[in-house]
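Got a structure for you, questions after.
Removed from the display is one protein chain of the complex; every other protein chain stays in position.
Chain lettering (A and B) follows the sequence in which the chains are written, and residue indices restart at 1 in each chain.
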Amino acid sequence: MNLRKPLILTVVASALVGSLAISSISASAASDPGVSSSEIVLGMQLPQTGAASPGYNKVDDAARAYFDYVNSKGGVNGRSIKLVVKDDTYKAGLTISTASKLINEDKIFAFFGSIGTQTHVSIIKDINRRKIPDIFVNSGYSGFYTDPKKYPTTFGGLGTYTVEAKILGKYLKEKYADKKIGILYQSDDFGRNAVAGFTAAGLKFEAKKTSASFIAGTQGSIGLASQLSQLKANGVDIVIIAAVSSATAVAYATASAIAYKPTKWAVISVGADATTFQTILGSKGVPAATSAAMLAGTISASHAPAPGDATDEYVTAFKKINDDFNKGADKRWDNNVMQGMNIAYLATSALMGVGKDLTRAKLVAYLEDNGSKLSSAAFAPLGYSKSTHEAFTGFWLGEYDATTLLAPIDGKRVVYTTDSGSGAVTVSNYMRPAIAADALPKVA
Amino acid sequence: MTPFLTAFFSGTAQGAIYALVSLGLVLVWRSAGVVNFAQMGQAMFTTYIASQLIQHSYSYWSAFLIALISGAALGALVDLGLMRPLTSRKNSQLLNSQSMRTTIPVIASLGILGVLKALAGIFWAGEERGFPSPVAPNAIKIGDTSLAITGFDLFVIGVVFLTLVLTTIFFTKTGMGLAMRASALNPEVTRLSGIKVGSVRTLGWAISGIASSLAGLLVTPRTNLSPNTLDLLLIIGFTAAVVGGLSSLAGSVLGGFILGYVISFVNVYSAPENVFIAILAFLLLALFIRPQGILGSKEVRSV
Partner (left out) sequence: MSKVKTYKVIGLRSTLLSLILFLFFILLSKQFEPYNQSQLANIAMLLIAVLSITLLTGASGQISLGQGAIMAVGGYSSALLVTRLGLSMWLAFILAIFISALFGLFLGLAAARLSGPYLAGTTLVMALAIPSIAVRFETFFSGDVGLSVDYGMPPEWLTNLVGEISIEEWSLYVVLPFTAVALFAVLNLLNTRTGRTWRAVRDNEVAAALAGINIGRTKVIVFVCASGLAGLAGALYGFRGLVAPSVYPTDLSLTLLTAAVIGGLRSIGGAIFGTFVIVFLPDLIEKVTKNFAIPETVGIYLPALTIGLLLLLTVILNPRGAAGALEHIRHKKKH
């Protein structure tokens, strides 16, 4: 020990000196990462696998399909758009690592379409601090968007749950004033946000009587049946569901198992994906015709055309691009695929609008100043301004018909708009511009 | 339906599933002296196999049978490939320490769980699927009112009791069952009396594998199937086994139903968010008041 001590000390000392002598990593280069003369690199994180993945794991392939289409037509100002995707299995601990990878290894220009509220909370502060654009986030959590001073580079890609709940809630309250309205929600931020929104719309819920919850992700293994039974026992006639699509499917199946037939179901758009609904029920042995009948009459809201609407020009155009360019494992056309293509369309518009001299700061500024003028498949414009970065502030209300198509209530599409605060719900008079013949955005 | 009745029927239905899981755990414990944390992983895996078959137009019952057979095979494989080498000569050095002898198999079973989940992901993309039930999941009607219990739930309860009866008969009345209990209790002496301890243990794992598959097939109609949905069941099943008595088959079933009621009543009278905490509290309570379980026998520690 005595002989080794001086040796160890020498080694340690030289290592110390040596480490101080090595210069540290220099600051970033002159231009922003992720932009070259030939390419723009966008990064996306989502649950490609795991409990939260059904349906959502199609968004990235859909977006990439649209970008590939754009690239085939010459790209944006001569640059092709590349989408790098990482799977975070909806765990916030992993999101931090995948974000770091995207930023440091893949050197993305901007985050695009990140899916998941919980997971995004873990990285939003860091992304904004590094001034990386965080565009078209696929989360309806208003807290991300309503304070641009806090999160200057984050922009929404989905209408907030609060807005949707206010609009849906007002309609239900007025139309079914004489019936008992209850809610079944999953006990996480999404579900609770929705409840808050409905409460803001004036609906009152009483725990265990008209309000039932289940642990998010458990999908019925713990007492979903007893929760629904309680609603049934208390005479709840209009049931709102604020849960993901796979849970919604289980809820419907459970309700039919306990012979619970409320007059109306109303499902928040995030959980109303008809394809997932039918797939889950199908694997339980419920034939497609039966599950379609179960869904018929359900009320939901949307900001975009129903995916099954064969008369809508955006649907037709996007569907064709999906058929031709989508290389994903599952490319069946549905809400998720359409959302992916729609935000890709918007991202393309924004990148076009900034012009040849593309920097992160310029993209952020462009979105804030011009976002509300951008058109897309949605029936409401983006609500971007200096005071809020909320996405679509308008929803129309529809009912599912016997073919799982969401059709406007009473046949006429009325788009309502409101804010994520205490503002009133009013009718919007936004007219959606037509899509160009080549399905590419036209930006001045 | 009053809240009480709702909670009661719901608890009975859920309790049957927990009883099945708990039964499987106790089966391995009694025949191999190991608590198999990979049990629900095995259940998940074999249910995916059944799901694949059904998707390729096999009938439900043939898929059911194949799932049970693969469950037995998987269980036997775990024993042959993992547990036997573990208890062999080379490793006795590490297993000399008392605590390690019970710890290492637990760690090994966790390894299996991880591998099975990853394989489920690779083979079937870990996607969430529904699973059909053999009996229509419609509520039982008495006159005009429908109870919060379905024909399928009754079917499950029937299966649980049938399994309990069959396994009890096996363990107490058959020579093989007796040999299994003996080899778990004292492998050295049992080997001396000419019984092939190794094969007997493998059989125990195979039987437990069948029970696991059964649990998977019967629970997924309600919960959907994905690599992680059954994890919660393991935790609840384990608690049930401890409450009822890890050394008692009947105890495991009893524990399962008790836990079913506890969870159901907490769900209905308190809030779903309290369920996990309630499970932990109940487990701790059981361990404090009666660590050997309600129907378990007190372990005699030899010095």
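The working rule: contacts are C-beta pairs under 8 Å (C-beta built on N, C-alpha and C of every residue); 3 or more make two chains touch, one makes a residue touch a chain.
For clarity, every value in this text was computed on a predicted model and none was experimentally measured.
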item: Residue in contact with the excluded chain [from B:15, B:126, B:204 or B:221]; value: B:126
item: Contacting the left-out chain in the complete assembly, out of B:5, B:73 or B:104; value: B:104
item: Residues of chain A in contact with the chain not shown; value: 1, 8, 12, 15-16, 18-20, 22-27, 48-49, 87, 90-93, 96-97, 100-101, 103-105, 117-119, 121-126, 129-130, 141, 143, 187-189, 192, 216, 329
item: Sites on chain B contacted by the missing partner chain, in the whole complex; value: 29, 34-35, 37, 82, 85-86, 91, 94-104, 106-108, 110-115, 117-119, 121-122, 125-126, 231-232, 235, 238-239, 242, 246, 271, 273-274, 276-277, 279-280, 283-284, 287-288, 291, 303
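FYI, only the chains that are shown with their structure count from here on.
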item: Centre distance in Å when chain A and chain B are each reduced to the mean of their C-alpha atoms; value: 38
item: Sites on chain A touched by chain B in the complex; value: 49-51, 53-54, 187, 207-208, 213-215, 218-223, 225-227, 229-230, 232-233, 246, 249-250, 253-254, 256-259, 279-286, 329
item: Contact footprint of chain A on chain B as seen in their complex; value: 1-3, 6-7, 10, 13-14, 51, 55, 60, 121, 125-133, 137-139, 141, 146, 148, 150, 152, 219, 221-224, 226-229, 232-233, 263-264, 267-269, 271-273, 275-276
